[in-house]
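The complex appears here without one of its protein chains, the remainder shown in place.
For clarity, chains are labelled A, B, C, D and E in written order, and residue numbers in each chain start from 1.
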Amino acid sequence: MDSGATAWLLTSSALVLFMTPGLALFYGGMVRARNALAMLMNNFVAMGIVTVTWIVIGYTLAFGPSVEGWGLIGGLDYIGLEKVGSGNPIHGAAVPDSLFMAFQMMFAIITPALISGAIAGRMKLSAWMIFIAVWSVIVYAPMAHWVWAGGIVGGDLGAIDFAGGLVVHINAGAAALAAALVLGPRLGFGRDLMRPHALPLTLLGTGILWFGWFGFNAGSAIAADGAAANAFVTTQVAAAVAATTWIVVEWLTAGKPTTLGVASGAVAGLVAITPAAGFVGPLAAILIGIAAGAICYWALRLKFRYGFDDSLDVVAVHLVGGIVGSILLGILADADIGGVAGGFEQLLRQAASVLIAVVYSFVVSYLLLRIIQKTIGLRVTEEEERRGLDLSLHDEQAYVLSD
Amino acid sequence: MDSGATAWLLTSSALVLFMTPGLALFYGGMVRARNALAMLMNNFVAMGIVTVTWIVIGYTLAFGPSVEGWGLIGGLDYIGLEKVGSGNPIHGAAVPDSLFMAFQMMFAIITPALISGAIAGRMKLSAWMIFIAVWSVIVYAPMAHWVWAGGIVGGDLGAIDFAGGLVVHINAGAAALAAALVLGPRLGFGRDLMRPHALPLTLLGTGILWFGWFGFNAGSAIAADGAAANAFVTTQVAAAVAATTWIVVEWLTAGKPTTLGVASGAVAGLVAITPAAGFVGPLAAILIGIAAGAICYWALRLKFRYGFDDSLDVVAVHLVGGIVGSILLGILADADIGGVAGGFEQLLRQAASVLIAVVYSFVVSYLLLRIIQKTIGLRVTEEEERRGLDLSLHDEQAYVLSD
Amino acid sequence: MDSGATAWLLTSSALVLFMTPGLALFYGGMVRARNALAMLMNNFVAMGIVTVTWIVIGYTLAFGPSVEGWGLIGGLDYIGLEKVGSGNPIHGAAVPDSLFMAFQMMFAIITPALISGAIAGRMKLSAWMIFIAVWSVIVYAPMAHWVWAGGIVGGDLGAIDFAGGLVVHINAGAAALAAALVLGPRLGFGRDLMRPHALPLTLLGTGILWFGWFGFNAGSAIAADGAAANAFVTTQVAAAVAATTWIVVEWLTAGKPTTLGVASGAVAGLVAITPAAGFVGPLAAILIGIAAGAICYWALRLKFRYGFDDSLDVVAVHLVGGIVGSILLGILADADIGGVAGGFEQLLRQAASVLIAVVYSFVVSYLLLRIIQKTIGLRVTEEEERRGLDLSLHDEQAYVLSD
Amino acid sequence: MKMIIAYINPYKLEEVRDALKGAGVTGLSIATIQGFGRQGGHREIYRGAEYDVEFVPKVRIEVLVDETLAPTVISTVEQTARTGSVGDGKIAVISVEDVIRIRTGERGEDAL
Amino acid sequence: MKMIIAYINPYKLEEVRDALKGAGVTGLSIATIQGFGRQGGHREIYRGAEYDVEFVPKVRIEVLVDETLAPTVISTVEQTARTGSVGDGKIAVISVEDVIRIRTGERGEDAL
Partner (left out) sequence: MKMIIAYINPYKLEEVRDALKGAGVTGLSIATIQGFGRQGGHREIYRGAEYDVEFVPKVRIEVLVDETLAPTVISTVEQTARTGSVGDGKIAVISVEDVIRIRTGERGEDAL
């Protein structure tokens, strides 16, 4: 075991956990004041629920030895963390097994939390809790297995995904699209402005996400070495370039740059570099940042054109951003950096992996949401929605400045 | 010296320091707007004052070689950080002495800061500053010595406390009870609702605390190894389970889950796992989380039943949560994990240690507060309290949105 | 390569990056609500822009081999990160080159961001973006070269600056003075109170800055060892002492301590210890903290006496604080700790280095701002200023609580 | 001319605004307020304790209208803001002596 | 009917509300405002500089009452909000033409 690698992975795991409260603020600041607490709640319950599903069953389905070697799903060897000790590095990694498990847990938590941006202001908390519990087991865990545990996508197909372009972002983004479609739009969608109620919280959330993302990407090296350093640098570069690109494009096309834009651009860049962080160098990261900033900005309009209320743009930022990164990686991958060379063949592998991730996540999420809708129901009543979820669901108000 | 262990302890020390601003927000969001800044102040002055008391005298009383070997108090060998160099690991630890001292300093800071939740909206800042300065020396330092430096509780009695169930949480919780009793209730206590003025700040504070707690608990391994990894995992599990338990119980008994509940539950779980983090595995952490969530929720009513205004529930969360963890640890401790086996005997040791901590902290805190009360006075005037401490004590307003 | 050192430098780099959003909140909470987002924007664009200028040209100018060995500027060897790989430690450091570059990048980002405190509420975003882009190349990079890369100040002159007293704080502070002078005061400066609109955000920012500063100072050891531990401890001590000193002086002279005071004091202490962190021990850090708290508090009045609108006191805190630390270091430096002994000669070296930094930064910043003023203009219109920059420049409102 | 002041539930604001617009109102001003009334006094369970909630968040609408439009405004607010449960709010009518449009200096009904 | 508007110190709100409740008032609406008056103009030291503080945070209470209760409401507010120092605030009385309870459509004094 390597104490330096362990130190960095402990830090990285904490950083990735911190991203979920960061995401809660990022999203929470963007909704109207009446739904602010409900949005925070959606994220905090992900920390509560997915921790449990992960240790009980998710981890073994994702990282357990592949059943029959088919690469479809992990076996039950690690159920309830059976055999996942603190001393025997079964993955041959330089870190304790239980730490590797914890690091991966944080990814399993934030992925469903990302979906919450699509359901703002109208979903029942009970339905949400059931959704993410089941989703983390039947969508997240298999996807992680396919991509990262020698499964069909990472193994047989040979697609690469350094820190979660497929497993985290495309996965969450496709599920968000399903959620927006099944739930239907908020009352007033497309007519009322529904301005962000507290952009300083959104920018704080952006800062926390950016900070935490170093754990996400550079931690994915599972080592404290040059590979981690490279992932660190590419992460910073892509975020910076995409943030700048976004506001420049906004300035040119809409007349003024916005703080919501700089925040969205940074996150778009972070998303797009995620699959690539360990496979490309800083100059390629510039290209990925530019592409992410411009294309995700353009993708914002999709929800209006097609009329689905992806309230906080999970599709435009995470689905589209994840696809941009995964596809560009097929061309830009540098064999000297991550051992895989870009080119037409790798591009095809990447495109196929994107397709698999989008279809699987969308279809299963859609069906799951439909089942919940038919049984306990997905949406609050109209009156609850009008009063705001904070009062309706939680009997709380985000701000009480007059008491 | 081990650079990996040093890297992790540097990180952990920074994380634990960060918990105090996190706590400031956690508490600050819970009070009424008129007292928000005063609450932040109470926490920030702890960072200022206890740093000084600790390096001058606290550290040597806590971790200096025990006077006469009685295990009652550390000698003055390290007064003013005498002999606490950056190179000679006198504790035989893998890290520099001065870093071990710094890590422990952060615990000494946050412990009195925790008490501030009991004094919201009515205590004079001067009295508070004197209180925490003295308390950190005469209550915190001896307790740390008894439990962690081979003193009577950790040594002779054989009670275990991995990261501060006794030293931090029970200690602060018992002092908070004394403070609530001596100070008396806020004007309007039990009649006015006194809703939290900014729950998003409370949830942000929760996120920071959760994040920092990995330094608190996994850092207490003073190594970057499997023990740290195990503490990391149990910390995450207990927090998650307790947060979920709390809102489920709230949902069943009060009708609706709240965001204040999810925040309180997470902290309760973190408190309860603190003594146990390095002595139990993840499944035991689930049990501790459930117990903490349910019992601390139930304990909220104590202050109303007995009429003491523990304004932000330090007793229910830290005293009760700390006891839950320390006692359960007596049963659940796993010799394969932390070298100590649970059982009836260990349970007795734990119970005795809890008793000692509660009694010592409560009695000394009570007397200290009484002395301050008789001399310079503890409470602001009625009019100052009504105007709010922010204007009365600081000539400041937390929010000025109309300028 | 040392994995422990690498782990700590990865962490430190993330921490220093996190300081810029922290600074954004620290400053953002201090301005009026109408300019809050613009202030956040000024800081976030620094993250976007300086990342690019640094990797393209800044890093090589700063840390490239000195042109002709004159110690004036780095050569173009590392242009576009040429040769800055992840494996070959050309600096003989225990960490990958690219990580050293990334760590230094975070300093290059926050330094111009610090200047934004002087321009609050009246500068055009386009002018600001151009200013920091150019400034990072023609002011920051040479200064870093002179002090840290064997250039004229650190090499020939023999002045010491552990983590950026000259390069970061005096540099930014002198530029802030130039900016305040060239821009002219805000409408209503000296007459209207312009109270901070959200002090809780300022205190949160303070917490983040304090937390991140451990990466800043202890990370500057570029190792996870006793030197890092010593820098960690002195950082904590100076911040704590200065925060306490500030509010005590405020209490005695103005009647009441303020939360803005405790925040300002902490930052003043952190600034002053920055050059000294690795060259002095904890007791000297106490002296530096006291001096910083008292002198920076006193320095607040300068802007009113001399009528320059350094809106958020960059001069009083960063310029004066940086000078206090750099000068005191000349006396207090302890050869046993950092290898350099304080004394009259070192004092002269320090004084000379301060002079060079102040003059160079002030003069070049002044000229640069004048050029921008003559070409695209620096200031928004009077009406835009009155409406507030958030609406005028960004079409956004920081808070929308009534929707 | 009249000033019509209505205290309504915040979540009815959008509906009421749209209805008033439809009824020909060209301007209005709203403020967020805390209301105390019959609705107040209900008990709420909060962190383990029951409380009387005295104040409820409401929105205060202020509309300046000429005599002829006044009845329409009143009945429009009445109909759109009504849910039938306690707390729907109140409307008050006050006589206004003069109105001035700042931009043009117009006075009286022309200013509306 | 009357509308009674009082600008008072925020920390007096709870007391005033309780007293009005005791005096038979069944409803009122409050808003947080910034007041400018004699109290304004004091100097404050702030981060090393002295300033004129022009605005002070106040609470604005608005109560609709029938003629008979009006004098009681005025004297109740007067007595409970008074501290004797500058800034205690003012009360204004305005005549109201009609009041409507949205929930029931009741009008006039029945609506109160």
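Everything below uses one rule, namely that a contact is a pair of C-beta atoms (placed from the backbone, for glycine too) under 8 Å apart; a residue touches a chain by one contact, two chains touch by 3 or more.
For clarity, every value in this text was computed on a predicted model and none was experimentally measured.
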Sites on subunit B contacted by the missing partner chain, in the whole complex: 401-402
Hidden partner interface residues of subunit E, rising order: 2, 6-8, 31-38, 54-55, 58, 60, 74, 77-78, 81-95
Absent chain, residues of subunit C that touch it: 34, 188, 192, 383, 386-388, 395, 397, 402
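Note that only the chains that are shown with their structure count from here on.
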Separation of subunit D from subunit C in steps, with touching chains one step apart: 1
Chain copies touching (subunit B, subunit C) - same or different residues, decided at half shared: different
Distance from the mean Cα position of subunit D to that of subunit A, given in whole angstrom: 43
For subunit D, residues contacting two or more additional chains: 10, 32, 34, 44, 46, 54-55, 83
Shared interface positions of subunit A, touching two or more other chains: 2-5, 7-8, 11, 34, 192, 198, 204, 208, 224, 395, 397, 399, 401-403
